[in-house]
Every structure is written in structure tokens, then in C-alpha cells.
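Notes for the one structure printed next.
Apart from one protein chain that is not included, each protein chain of the complex appears where it belongs.
Note that the chains are named A and B in the order they appear, and that numbering of residues resets to 1 at the start of each chain.
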Amino acid sequence: MILLIQYTLVFTSVLMLVALGGCFSEHSGVINIGLEGIMVFGALGGALVMKYLPVGLPGFLFFIICVCAAMLAGILYSLLLAVAAIDFKADQTLVGTAMNLLGTAAATVIVKAINTAENPNNPSSTIQYIAAKKHFLFVDGYEFNWFMVLAVILLILSTVILYRTRFGLRLMACGEHPQAADSVGINVRKMRYAGVIISGLLGGLGGLVYITAGVSEWKFENGVAGFGFLALAVMIFGGWKPTKIALAALLFGLFRSLSNVYTGFGFLNSLNLPSTVYNMLPYIISLIVLVLFSANSAAPKAEGIPYDKGSR
Amino acid sequence: MASEYAIEMLNITKRFPGIIANDNITLQLRRGEIHALLGENGAGKSTLMSVLFGLYQPEEGTIKKDGQVVKINDPNDANALGIGMVHQHFKLVECFTVLDNIILGVEPAGKFGLLQKEDARRRVIELSEKYGLHVDPDAKISDITVGMQQRTEILKMLYRDNEILIFDEPTAVLTPQEIDELMQIMRNLRAEGKSILFISHKLAEIMAVADRCSVLRKGKYIGTVNTADVTMEDLSAMMVGRNVNFHVEKKPSHPGDVILHVENMTVASKVHKNNAVKGVTFDVRAGEIVCIAGIDGNGQTEFVYGLTGLEPLVDGKIVLQGKDITNAPIRERSVSGMSHIPEDRHKHGLVLDYSLEDDIVLQRYFEGEFTKHGFLRRPNIRQYAEKLIEQYDIRSGQGPVTMARSMSGGNQQKAIIAREIDKNPSLLVAVQPTRGLDVGAIEYIHRQIVAQRDAGKAVLLVSLEMDEVLDVSDRILVMYEGEIVGELDPKKTNPEEMGLYMAGAKRDTVKKEA
Partner (left out) sequence: MQKSPNRESLLRKPGFQTLLASLLCIVLGLLVGFIALLIINPSGAGEAIMDIMRNFLNYSKRTTQIKNLGNTLVKTAPLLMCSLSVLFAYKVGLFNIGAAGQYVAGAGACIYCAVGLGLPWFVCMLASILAGAVVGAVSGALKAYRNVNEVISCIMLNWISLYLVNTLLSGVKNPTSPYTYSVTKKLVTVDGVQQVVDHPQALLPQLGIQGLFNNNKYVGLALPLAILLAVCIWVLLSKTRLGYELRATGLNKNAAKYCGMQDRHNIVLTMAIAGGLAGIGASMLYLTGFEDWSVTQSSVPGMGFNGIAAAFLGGLNPIASIFSSFFIQHITDGGAQLDKQVYPAEISSLISSLIIYFCGFVLFFKTSLNRWLDRRGEKPLTDKGGKA
């Protein structure tokens, strides 16, 4: 049972962080299909820091550096989307898709290059961080980590930023009615950049949390297994609102963790379902959720439409 | 106070490839006056305003504020000079409250950018009371009426202490009662020393509220007059350059059999929970033009969607030439003899990235003449398109292969009308067929509609233009809040009476012809 709770919390943190990232981007008016790629890059940034940082550093400092590295990697990668979608008016779906493929391909290339440089007979795309990971846990032996705390803090912060600050008001105006925002002197381009960058920050962090969830090495060839898209489903299910996103993430996190721990439950075991059923479960649930919640979508009205100053 | 003028635009010239949008135009707005800017569509009003807001840089001319030459590079510069504008299409964020919309861009905020709305709310309420605007700052934009939304826009300018207020066609979306209220608000603003520029092509409103009026025609400056010194006819002549006879020449109608019978038609609204069309019943006969009149947003769009099959009915019955088409798909209605000139030619009427010939066969491509064994018969399509282009005088750069997108609005509309009329319908549904077109195109389209009537077709015209309604139709049905509130004879009624019906101030129980 405790295993289920800890996995649920880890996966909830991941989905919530990434979905919040998507939420910021979409509120600014840019559809971020590329979250998956951003996660991979965030994970890569974090993993590399975990690999090279001396394990002897104080735990808290180690944690902070890893988090910053993941966020920075996510932000840098998200700029690919920002430049293409905002300045070059590219098809956001196409660019996002390219970023997902590029994320996995580039991360694999980087990790393999590092591994073969160290040892020519090791052309694998795996990074290990067994020792480093211990810094993140706050009870030895259990998978409760500081990321969960950070995720809650960021959830609260996101809610405040979106609904209580000048920045949030302006950001949402850009996603709903950029012409209106422009007419009152708001720089739509800057706000959209801000939205995408925040999604890079949160998505990158989410990637790091994901690869430390219950494992202590990661094979980058596998990317993040569609988690970025699950996060998009969470975002839609959560109606683009942080608090609801948190609840949606909890639900999805629960189903996702079942595939890791279902063997520990007598009654699930007795059902004798193949393990693939549990693997599929989160995706099937998302489809059902999308079917139920897409019809009356609360999506920002101007999302996905490049802003052209000329069209008023 | 160096100058009596709050803002001056002197000798402005703005060229675009192929046309001169503003040719040496001068506009001087006095402090504390209501100044009308009059002109037809395409006269250069919007270009001039875009110049004032820094969206375009003029090739020649200067702008002065209080007698000082100023340079306006973007809307922010204009805002900084105290120039504010109520756009024709409101710049409001629908899911925000009134207050959030007002403070957007000039938000009062404390530490970390946290919003502090209390003072702002107080100020908005104060301003709202001072000018008699009666706006609830906490209401959501999507929940309030169009009139309230417009007042929110006015409050946005007042909150920013704008001194020069520009109203771009502000009455197009309002009911007559709301128009009266707006006029009063404008007078209140003038009394407080604000300078107002009122862009319009509605003569009565200009006469009612403006002190002076500047007239533009085809990009040229015609002159400025005191409204007290002129009549409406004078202004009209200045605007169109001749005393146009708007009246459409037509013979009396001879209604024949009932072609369209609509009974108790009810259509749901997309924006609110109520029905947009509530139990509408009427007939259209062969050889008559029936017009649905009313202010924009009283259910006409939904009514047309319901009639043509774009939206399902909640209740009611539609019979076309004795055939029940209530639940028939769009294609079946079309084949059964219904033609539809849609309200929005870009949204519905044309595939803009199709060639003209492909757009011309949009309603007939599936017929044997144009398709055989699933393959298009290109030569026949070309031939047919060339015939219609010739017959309806559709002008385009490269004939049948011209991209529809590259054609002028008038010719796009001609293409649609050619397509819809040539399929020889028994019922022609024309929705705002002359919207945004110049006088020549309007006359042409009106003649085509009357010709269809004379050829024994039933015509249902939906129009927001009172002149069009009175001139073209044989019978007028006024729609108000989704109901037919009156049936009028254009020969016996007058604009004033129609206005009362359109505003819901007067209503008859229309005889049920069922």
C-alpha cells in the first residue's frame, strides 16, 4: 500500500508539474505539444548534473543544483518552440512534434557520445545516478522525495501567479485575445515567450522528477514514454486551471502507478490480467477523459494562432 | 492652451500598392466637441484612424496634439497622448471581469506584481456613476450585454484619463434604446470637457449628436461642416458625391404559391442557455421578397442556420415546396431548391484557397455534368465557370483559375450570387448580401434579387440595413429577441415605426398562417 502511495505521489508530481507548464504556455496562446521533448531535455540536464556533481556535496545544495540544471535545460529547449511559433509563425503542432522526436534523438546522441567517449565499448544511452538519487529522498528506504514538496510549492505559486498578479492577468489576456492585450500596450510577443519559457522550466523539472521515480538509471533512447502527452491530457481534464490540474494529476498518477505495483495487491493479482493492461491503463483513461471533456473546452481562445499585428 | 484643437491631422496622405487610401486629408478636432467623421465603406476612415494610432506611417502630413507636432509610432504612443478608442469589434477578454478588462495594461500592483484591485474598483464605480454608465465591475464580459460591453470600453478610456475619445461605428451593434443612451453618454462626456471623434455613416445619428462633421469620399477630404447649418440631404450628397437614388426600381409583386413554410421554428443559442430563435412561424410565396429585419444579434443568424441546416432545430417544422425538410441534411435542402447566400462569405461562402472555377461549382460539383464515376470533369467545370464569369461580370486577375482569396470583396460576392442564382432555386435565402460592398455592387445585387423575384422565385432576405429592407422587400418581418414581433408593408411603414418594432418597443401578435 505504501508503495502505491509513494508511486502515486511521484507520478502525480511529474504530471502536475508538466501539466502546469503546458497550462502557462497555452494561457499565453502557444500550444505546447513539445512537452515530451522538453521533459527529455530537463531529465538529461538533471541526469548529467547528477552524474558529474561530486556526491559528497550537502544534500540540499545537491538537490538545488539538479533542479536548476533540469529547469535550465528545459528552458533552453523550449526556446526552440518559442522562436518558431512566436517569431516565425510556424505550425505549432508540427514544431512540437519535431521537438518531441528531436528531444529523444538528441538526448540519445549526447548520452551515447559521452558514454562512448568514456569507454568505446559502451555504446549505450543509459546514465546511472544511484548515489546521487539518495540526496532527494527524505526518508531512507522510501521513495518519498523532496520533489513532491517542491511540486506543491510550485502549484501554489502557479495559482497565485496566474490569478493574483499583473503578470498572470496579462499572460491570460494574450492567450484569450491578443489584439485586446496589444491595444492596451502589452507586448504579446514577450508574454508568449514568458509563457513558453515557464513551460520549459516546469516541463524540464518534471522530466527530472520522472527519471528519478523509483529508478536510479535512465535509458534515454526510451524518451519519457508519452508522459508529456499524458500531462497534456491532465491539463485538458483540469480545464486549464492549476487546482483542478492537481486533482486530475492525482487521478492519472494513481492509474499510472498501478502498473508498477499491481503485483502487490492480492485482488488485482487474482484478476490475472496481463501486465500490458496496466501499461495501457493511463492512456485508455486519458482517451476516455478526453472524450468526456473535450466537447465544451475551456481552452484559451487564441491558442495555436500566431499573433499577427496586422490582423485587427 | 496654445491651440483650440485637441488633435489635428494635417494633409495626411497614405498610399498602398495600387490605391491611395488617404489623399491629403485634414481633420481637426476641437477641444470639447463631438466631431463626426462621415464616409462610406472604403472612404478611408479606418486608414486615417490607423494612422492616428501609429499602425501606419503616412507618406505625407503631420499630426499635432494641442498645437505641437507629435510622432506616433504605435498605439502606445497614442495612449500616452491621451487618445483612446472604442473599436467596432470590442477589444475585451471574454472570460475576464469588467474590472480586469479595465485595468489590463495599467494594473495597480504592489510587491511581486500582486494585484491590488480595491482602489481601482472604487475608481471604476465612481467613474461609472459620474457618467451614468451603470456597469457592474465584477460581472464577466461573456455574461453582459453588448451595450454593457461597449460601456466597459468607454470606462477603459476614462480610467486611463484619455482626453480624446474615438468611437468607431459604435451604434452598429446597439438597439435604438441603447443608441439613445450612448448619445446621452457622449453628451455627458462632452460636458466634462472630453473631445470626441464619432465615426459613422448613419446620418440621423450624426445630426443628433455631433457639433461638426468632416466628410471623406474615396480617400479624399470633401469638407467639414457645422451640423446645425446643414440638412441630412446635404451630408448625404457630400458622402456619395451625387444625390443617389437609393430606391430600387421594381414592379409590384404578384405572390403565387407558398414555397417556404416555417412553423414554430426554435433554435438553440451557442452563447447562452436560452433559445436564440423562439417559435417563428411564417410563409414565403413565389414571386415575393420577404425580409427579416432587426438589430444584429436578435436571432437572425441562428434562424438562417436553422433554416439552411447548419444547425439543428430544437422544435418546429420547415416545409419547402410541400416537402418536409425539417431534418433534411444541407445537401438535400440545396438539391430541393434552396439557395443560400451566406452572411459571412469568407467563413461559409467560399473556399478562399480554391480557384474561382472550383468555388463556382461548390454547390454542383457532384452533379453528372461535373463528375463522372467519381472523377471531376475538368473541361465542363471550366466551361461552366467561364459562362458564369461572363454572364455575371465577375472580374478577376486570371479568370477561372484565379485564387478566390485574391479577388475583391465585391467580385467574391458576385461569384457567390452567380453560383446560388444559377442553380435555379425555388427559394433564395440572401443574408446581408451587400455587406461591406460599394454602392455600385449594392445596386447590382439588389437588381439581381428583384430579377429573381420577377422570375417567380421566392426570396427571403435577411438584412440589418434599414434602407435595404425598405427598398427591396415586398413584405417585412421584424425579428426581436428571436421572435417575429411585427409584419409590415414597406409601402406603408416608415423607419421610425420599424425602429420601434426592432427595439422591442412595439409588437403585434403576428397572424399565424399555419
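Convention: contacts are C-beta pairs under 8 Å (C-beta built on N, C-alpha and C of every residue); 3 or more make two chains touch, one makes a residue touch a chain.
In this text the structure is predicted, and so the values were computed from the model without any measurement.
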| item | value |
| --- | --- |
| Shown chains that the omitted chain touches within the full complex | A, B |
| Per the touch definition above, residue among A:Leu9, A:Ala84 or A:Ala213 touching the missing chain | A:Ala84 |
| Contact with the hidden chain (one of A:Val109, A:Ile130, A:Val149 or A:Ala298) | A:Val109 |
| Contact footprint on chain A, counting only the chain that is left out | 33, 80, 84, 88-91, 93-95, 97-99, 101-102, 104-106, 108-109, 112-113, 116-117, 120-121, 123, 125, 221-223, 225-226, 229, 232-233, 236, 274, 276-277, 279-280, 283-284, 286-287, 290-291, 294-295, 297 |
| Interface with the undisplayed chain - residues on chain B | 17, 308-310, 329-334, 340, 342, 347-354, 358, 362-363, 365-366, 371, 374-376 |
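The rule we apply is simple: only the chains that are shown with their structure count from here on.
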| item | value |
| --- | --- |
| Chain A and chain B: spacing of chain centres that average the CA atoms, whole Å | 45 |
| Chain B contact footprint on chain A (complex, rising order) | 160, 164-167, 169-170, 172-173, 176-177, 179-186, 301, 309, 312 |
| Complex contacts: residues of chain B adjacent to chain A | 55, 75-76, 79, 87, 91-96, 100-101, 103-107, 109, 112-115, 156 |
